[in-house]
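Only a single protein chain was left out; the remaining protein chains are all shown in position.
Every chain is named by a letter (A, B and C) in the order it is written, and numbering of its residues begins at 1.
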Amino acid sequence: MAEYREPLIPMLGVVTAIRTDTPDVKTFTVTGLDGKKPFVHIPGQCAMLSIPGVGEALFSITSSPTKEDALEFSIKKCGCVTDWLHAMEPGQQITIRGPYGSGFPVDTDFRGKDLVFVAGGIGLAPLHSVINYVRANRANYGKVDIVYGSRSMQDLVDFDEILNEWSKEEGITVHLTIDREQPEWKGHVGFVPNYVKELGFDTSRTVVMCGPPIMIKFTLAGLMELGFDKSNIYTTLEMKMKCALGKCGRCNIGTKYICKDGPVFRLDQLDELPDEY
Amino acid sequence: MQEVKQKAIELLQSGKVQRVLGWKTGEFFYDLTPAVFETVEEIKKDFVFSPFCGANLSKYLIAESRKEGKIAAFLKPCDSYSFVQLLKEHRIVRENVHVVGVQCNGMCDIEAIKAQGVKGVTAVRQEGETLVCETLYGEKSVPYAAALSERCKTCKSKKIVLFDELLGENGEDDPDCGRFDLVSKLEAMTAEERFAFWQQELSRCIRCNACRNVCPACSCEKCVFDNDTLGTANKAAANSFEEQNFHIIRAFHVAGRCTDCGECSRVCPQHIPLHLLNRKFIKDTNELYGEYQAGADLETRPPLVDFTQDDCEPSVVYTRGGNGK
Amino acid sequence: MKKLPITELDSFLKSLNMPVYLPSDDPSGQAKFTRWAEGVQLTQQLNTVRSAKDLFFPQMENLVDFKVQDQKIEIIEHRNVSENFVIFGVRACDAAAFEILDRVFLSDPVDGYYKERRDHALIVTMACSAPEETCFCTAFGIDAADPKGDVTAWKTEDSFFFRANTGKGEKLIAGLADGDESAVQAQQAQTREILSKLPNGKLDLTGFDGAHMMEKFNDSRWKELSEACLGCGTCTFVCPTCQCYDVREFNTGDTIQRFRCWDSCMYSDFTKMSAGQPRPTQLERFRQRFMHKLVYFPDNNDGVYGCVGCGRCLQKCPIHMNIVKVAKTIGGEGNG
Partner (left out) sequence: MQVNGEFKPKIVAFCCNWCSYAGADLAGNNRLNYPAEVKIIRIPCSCRLNPMFILRAFQRGADGVILCGCHPGDCHYTTGNYYARRRMTLLFSMLDYLGIERERTRVEWVSAAEGAKFAATMNDFVQTVTKLGENRRLEDLRCKK
């Protein structure tokens, strides 16, 4: 049992590397001051990162738990804290606390299943963690299909890794799409929801989905049309958070707290919650 | 009182208006809530006009007058000043409002009744100049004057400045109401005494923002105190500085626009006499730049968006009023 | 049962040799929990404007400081270790509210700031003898004539009577003389008589539970209930059970102080994100507050409502909208 730490007091971390993925997404590698991984997590869990004086915000952990040496966060520039993160240099100390949330049921419900991952834009961040976890424990899972779309080729996060690692692995099929035609793009063009429908997956598969609300909404409609069961579809929610401990009250939706009971929810669970997210 | 309800029904029935803004009954005789009525049945069931209709309805008209259809609003003298001030600032769509002026004999405040030592009040009836209260502990009597809300004890005007129709008689300004007496008293104190007085009052502030949110003059879409990007956001008063900061700026932002309706003090859960801050500005502008009553008309320029070349210098403060040192 | 003449309260409090907080009238005539010192009088009023939660969950407190220099950050923890203290004269409703706050702050992960104060507090409750018409604690099964706490106190014409409920309480009043219970029983009978007549004392809350969540949530009458709401935080801040907070930072020019302060779900910025606002109008914010107290909280907490019927919001809401009106409008038929 570790020494008692006040849950609201963060620990220090160092950003050891910063990789520019797209014009507005960077991936940050974070370790503790001792150079080791700050904590162990489950895919889908989040952590609170902060720069004192700028603010604190919750980010999903992009790296798989199987990555031993550090945590990774793919972060899109869209507000105060993220602007600051994007402007900083490697070697910068930040504060970190976590892990928070329930994570994906990778070692229970996902076991032995054929999986379909559907992601849009920065929505790949939480799924990236699961996908790499599944790859590391390949024997425990069946077929894997990844449908990933973005506005343009330049906006595809982790493009190199997708091309050079995921696509080349046996049992994994990657389906990439971009919103509009681009001369150098040879792949599929079109929105994710339509693409998912075109691909027409078997309804026995488990779907894991993350992306902008509008993508989720239409993809869901498509999946329902295909005859998927809601209990086989997982997605993540986002709300403003301050404590991430289920106490400060703002991420409360119905009887659930996104920070504690989520951010991962099964669709049939979401149906039982008020539509306030 | 029945007349007001009848008028509400009549206006709705005649099709002159589609909605009526008034006060709705509560659990007790005193906890009346501002409400918009859309049917005659609702009015028959819940509409009230009583000495406990203290809430100023004008601010609701900012949103209500922008909705489709016409709305009738019952405005007391105080409310009518706020209404005119909001019109002057182009915050209300005039064509969509049918103003019914209602006279007011001073509104009562349940907390004033309770301050008289009456507990557990469940009902009241007026007998002449006395309020007879039925309580959980038997009947108690309170003089009507003692039950008046603080602001009504120094009522500046019984004049309804703007109306489409009037119920009862219009009243007059009362220049001798003595509403600046307490301000003068404070001005006459030493700086130390004033500081101690305001520290004691402002330290009770819990920053609930009720004073700001109820104020008809505080109608900004986004308040400077909610603005995170400016760095002026302030959610809890950490110390006396932040208490002072909030209340000085709150009063300053409505200076020259505050009609002295007294809502800020009425709603303050901690009974901070916030109107004394607003009245200080009113008194100062009156004395330094000439008499001005916000909301009294649509034409006069408010003192803070006006000037003359021979205005006094700020140094006038060093020698004005009080002994100061 | 122990007895203490009213005139000897000061010497008793002094003999406790630790900080005592009791409701006392401030110069404006309102009662608030004040640190006792010679001359600080126990109030005659029924209750304080602000609830007793302040003593465990203050409106604002510093959590941690940071010093930032170039790429380095230093974390400065400055945890105050509490000393034992007594809260004297807590009413039954506020005492019940502590149990509700405990369910939030002492559930995993435990909030150390709260726990530190909670562990060091000794609660002396004070039975009510003259409830107001706004009280409705009876609706939540709270007995204002016999409140909980480490010690329960009754105040009669000339004496205090004390009964210890815990070992800690036992020690606190060990030095006092024994007294006869009959005066207490007489007062309790009288109080319960009044309690049975409270206008909202029998507020019916059937149907406010997890099973009816969507039905309550989708009720069309939230619109009329919330239409006059000013979006201020009065109800939240005077409420003894409201516990939402914000974590913010203040730059002193030298250090960054990270503090937490009370927040209100009634405020428009409560859930506002750069990505959007899930509760865009006052209707949603208003609904959240009452749904949380009457449906979400009990569903997560063995049916315990997030309200204790203290009546503060009934007294203080600028537009007089409150939980009783909500419960009666949205709620059970039993409310007539």
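Remarks
Definition applied: a residue touches a chain if its C-beta (ideal position, glycine included) is under 8 Å from a C-beta of that chain, and two chains touch if they have at least 3 such contacts.
Worth saying up front: this structure is predicted, and the values here are computed from it rather than measured.
Every shown chain touched by the omitted chain in the complete complex is listed here: B, C. Residue in contact with the omitted chain (choice from B:Met1, B:Val132 or B:Cys312): B:Cys312.
Where chain C meets the missing chain, the touching residues are 250, 252-254, 257.
The set of chain B residues touching the chain not shown comprises 186-187, 191-199, 224, 232, 238-239, 241-242, 244-245, 248-249, 251-252, 255, 277, 280-281, 284-285, 288-289, 303-307, 309, 311-318, 320, 322, 324.
Just so we're on the same page, only the chains that are shown with their structure count from here on.
Contacts between chains trace an open chain of neighbours here, each touching only the next in line.
Work out the mean CA point of chain B and of chain C, and you get 30 Å between them. Note on chain placement: the centre of chain A and the centre of chain B lie 51 Å apart, centres being C-alpha means. Each chain gets a centre from the mean of its Cα atoms; for chain A and chain C, those two points are 39 Å apart. For chain A, residues that reach two or more other chains under the stated contact definition are 80. Residue positions of chain C with contacts to 2 or more other chains are 246, 263.
By the touch criterion given at the top, residues 63-64, 66, 68, 71-73, 75, 77, 79, 104-105, 107, 109-113, 210, 213-214, 217, 243-247, 249, 251, 256, 258, 260, 263, 265, 270-275, 278-279, 284, 288, 291-292, 295-296, 299-300 of chain C touch chain A in their complex. Across the complex, chain B is touched by residues 26-30, 32, 46, 49-50, 59-60, 130-133, 194, 197-200, 224, 227-228, 230-234, 236-238, 246, 248, 250, 259, 261-264, 267-269, 314-316, 318-322, 324-325, 328 of chain C.
Those residues of chain B lying in contact with chain C across their complex are 26-28, 30-36, 55, 60, 110-111, 115, 119-122, 135-137, 200-201, 204, 206-210, 212-214, 226, 228, 233, 235-238, 263, 266-267, 269-271.
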